[in-house]
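All protein chains but one are shown at their positions in the complex.
For clarity, chains are labelled A, B, C, D and E in written order, and residue numbers in each chain start from 1.
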Amino acid sequence: MLARLLDALAGTEVSAHCDLPCGVYDPAQARIEAESVKATVAKYNASDDPAFKARAIAIKEERSDLVKHHLWVLWTDYFKPPHFEKYPQLHGLFNEATKLAGAGGTKGSLDEGVADQLLGKIDEISTIFWETKKPA
Amino acid sequence: MLARLLDALAGTEVSAHCDLPCGVYDPAQARIEAESVKATVAKYNASDDPAFKARAIAIKEERSDLVKHHLWVLWTDYFKPPHFEKYPQLHGLFNEATKLAGAGGTKGSLDEGVADQLLGKIDEISTIFWETKKPA
Amino acid sequence: MLARLLDALAGTEVSAHCDLPCGVYDPAQARIEAESVKATVAKYNASDDPAFKARAIAIKEERSDLVKHHLWVLWTDYFKPPHFEKYPQLHGLFNEATKLAGAGGTKGSLDEGVADQLLGKIDEISTIFWETKKPA
Amino acid sequence: MLARLLDALAGTEVSAHCDLPCGVYDPAQARIEAESVKATVAKYNASDDPAFKARAIAIKEERSDLVKHHLWVLWTDYFKPPHFEKYPQLHGLFNEATKLAGAGGTKGSLDEGVADQLLGKIDEISTIFWETKKPA
Amino acid sequence: MLARLLDALAGTEVSAHCDLPCGVYDPAQARIEAESVKATVAKYNASDDPAFKARAIAIKEERSDLVKHHLWVLWTDYFKPPHFEKYPQLHGLFNEATKLAGAGGTKGSLDEGVADQLLGKIDEISTIFWETKKPA
Partner (left out) sequence: MLARLLDALAGTEVSAHCDLPCGVYDPAQARIEAESVKATVAKYNASDDPAFKARAIAIKEERSDLVKHHLWVLWTDYFKPPHFEKYPQLHGLFNEATKLAGAGGTKGSLDEGVADQLLGKIDEISTIFWETKKPA
């Protein structure tokens, strides 16, 4: 966390993704969508309006897909063989995190705790990500 | 900037967007894409490979569109009438920023300076955004 | 309205959008989607079938997004600083119109009157648009 | 053409598409994209800038796809068996029109004449469309 | 069917679509999505969970759209005038098949039989497709 804050202060916090590759990657993209999923679940549970609830479910589906997409991009495009060697849990971590944004996770559930589990996995990935960004 | 770091420490830094609305908004989404645009321009200018340059142009087009999209969402979905009253420059700022991600900006240009202007506008928007998040 | 009909007769009515820019813009794109939103609300209200109603809500969400998108493109890509100077209400008009296609508008409502308000705003924008197309 | 203008005056000109179905269809959607394709070809031919030309090709590809999409929707969703019986040429017309927006048409060509052929086919479809909208 | 299996053994079974054109077309793309639609209907009917049912409807809508898209691509991009001459029923077959994936078909229905009808039409198209691939 401190590393990230120092990065932020240094103006180099930025982040992730177009497969040119541009070299800009950031787990914040997945986290923002996952926060949205969690907030959507909370609003769904607090509402009595069937039309609102239907909208919430459709939006949760879409945002969960975006979480998966941003994580897949990090896993395939950012992380390289030496990272997987250094962090042997990384493959499993990404597989579990993306599953947590799927049918067995936030897509299929209306429990905020599941969204919290997803956010927890993204935090674990994020910690490793920022470690790999530190000068050796 | 400090406000944002404190938010980050407090775990509330998150951010922006699905129009449920989930209440999660974050100018970082636009900034990440704009950083990608800038990095893509740099790589385009450093390359001699026509196929790579063609890819860079297609990617820059797409990423510039994402910048616009994230800014439009903030302008329409996050900012409310009292904000526009307090910051009378806000409409113009968003209009200029999105134009800077279009044909007269990063889409039509291969000058890193134009991407820097876009990033500058996003920073201005971001400053206002985080000001509106402060407790009154 | 007459101006538009004359344009249509002259075969030059066409219109709107790709940010090359191709120079082809037309508020009809936003209006067609907004008409679809209104018709969808009417069919939702006339139906007793929960599956049909669920489809209607998902479609209304998507079509409302398209309204926003077409309006944003006009606001950023077609209109230029002299237009905003001549029509000082234009920024606010676009902001209100796009909000009317969002959570506080047609996305969040099942009232045809809200779709009518959106159509009214699009008409106002359309009137200004076609005025700017007239020879000076 | 006159029928359409009368419709426009009557405020019922609107038009086409979401497969609820909302009942709103309009060949203008295809025509607007085809006009954009034509304008893009013209700008491509008038330019000496390789980066601009690369953008124009990518945009022409996308806009040609949109032409196809809007035509396909009309062919499948709007037109019904009695229409195909009354206008036996309709299947062929749509097939030729969509081919004219593909590899053998505006996607593969940089000749404005090809875009004009596409626009001509869309006009033929549009004439039939508005005939079917007339009261019997 | 035998022809297809022989093709598969010969490693030339592949298939369909990008309008370069790449020359790779395959009705399996439409069939896979239609199978998904059918399975989704079955799961919808077997469930009592309103949130699951809402997800199923949104997914069925999207997958039905993909069926249409893959069929439209075959109809416009793969099949040529000599095919339509040899198989005069082909236009009607594609029109009926795409309608069966629309509001009057799998989008608007929760009857597995409708999905079966759609799969039947795709099979008919597939049979003709593979016939046209045989050496004369």
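The rule is simple: a residue touches a chain if its C-beta (ideal position, glycine included) is under 8 Å from a C-beta of that chain, and two chains touch if they have at least 3 such contacts.
Values in this document were obtained by computation on a predicted structure and should not be read as measured data.
Judged over the whole assembly, touch between the missing chain and the shown ones holds for A, B, D, E.
Among B:Arg55, B:His70, B:Lys99 or B:Lys121, only B:Arg55 touches the chain that is left out of the view.
Checked against the full complex, the candidates E:His17, E:Lys68 or E:Lys107 give a single residue touching the omitted chain, namely E:His17.
Seen from chain D, the chain kept out of the figure touches residues 53-54, 57-58, 61, 107-108, 110. Interface residues of chain A facing the missing partner chain: 19-21, 65, 68, 72, 75-77, 84, 91-92, 95, 98-99, 102-103, 107. Remark: the residues of chain B touching the chain excluded from display are 51-52, 54-55, 58-59.
By our rule, only the chains that are shown with their structure count from here on.
Number of steps on the shortest path from chain B to chain E, with steps defined by chain touch: 2. Between B-C and C-D, more C-beta contact pairs join the chains of C-D. Looking for a copy of the C-E interface in D-E, A-B or A-E, one arrives at A-E, which has over half of the same contact pairs by residue number. It takes 180 degrees of rotation, in steps of 5, to superpose the Cα atoms of chain D onto those of chain E.
Placing every chain at the mean of its C-alpha atoms, the farthest one from chain A is found to be D.
Two copies of one chain, chain A and chain B, touch each other, and the residues they use overlap strongly: the shared fraction of interface numbers exceeds half.
With centres set at the average Cα position, the gap from chain C to chain D is 20 Å.
Measuring from the averaged C-alpha position of chain B to that of chain D gives a distance of 34 Å. The geometric centre of chain A is 34 Å away from that of chain C, both derived from CA atoms. Shared contact sites, meaning residues of chain D that touch two or more other chains, fall at 19-20, 55, 59. Interchain contacts give a graph that is no line, ring or star and is not complete, per the touch definition above.
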